[in-house]
Each structure stands twice: as C-alpha cells, then as structure tokens.
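Heads up, one of the protein chains got dropped from this complex, but the rest are sitting where they should.
After this line comes chain A, so read on.
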C-alpha cells in the first residue's frame, strides 16, 4: 500500500461538520430570502417554483465558486449528494413557507 494514498485519506470529523454547517447556513438564509422575494414579486404557480430552482442553483454555483474555490471535492466527501440532493427538500419547504407568508401578507 502506498503510504501517500493512506495519508491523503485522513478526514477530520470536526471540519466535515463545520463545512456542512456553513453550507446549511448559507442555503437556509438564501432560500428564505428568495422565498420572501417571490412573495413580494407575487409570483404564482410554476413561476415561483422556477424561481426557487433558479435561485437554488445560482446559490449553489456561487457557493462552489466562492467558498470552495471550485473544488467542492476538497471540502465534501460526496459533493453532489451533500450540496444538491440532501438539502433540497428542506430548502424547498423553507422557500414555500416564506413565499406563502409574504404572498398572503401583500396580496
């Protein structure tokens, strides 16, 4: 076994946790903010969900570019899974809540 391979695979649990926390904080904040935005714009139906998809992937791209220096594999064990798939429904629920709330307040 090549010892360099062994040392490349050492993971710090604290750093993994803190990276996930940072990502979750960014995604929670932005999805709530964009939900409020969708409510203020009075978007309805698929327009609103399209707005969510758009904002979600824009935020993801910005996060990968800005926080991860375009190397998400360096900070996450399974980048696609952890950045896109896992938080999706949580953020969607947050977005829908903020959207509905502001839509009802303004409308």
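Keep in mind that, in the parts below, contacts are C-beta pairs under 8 Å (C-beta built on N, C-alpha and C of every residue); 3 or more make two chains touch, one makes a residue touch a chain; residues count from 1.
Everything that follows uses one rule, which is that contacts and distances are computed from a predicted model.
Remark: of the listed names "Trafficking protein particle complex subunit 2-like protein", "P53 and DNA-damage regulated 1", "Replication factor C subunit 5" or "ER membrane protein complex subunit 3", the one matching the undisplayed chain in UniProt is "ER membrane protein complex subunit 3". From the options A:32, A:53 or A:68, the residue with contact to the chain not on display is A:32.
Taking the complete complex into account, residues 1, 3-4, 6-7, 13, 17, 21, 24-25, 27-29, 31-32, 38-39, 42-46, 48-49, 90-91, 93-101, 103-105, 107 of chain A touch the chain not shown.
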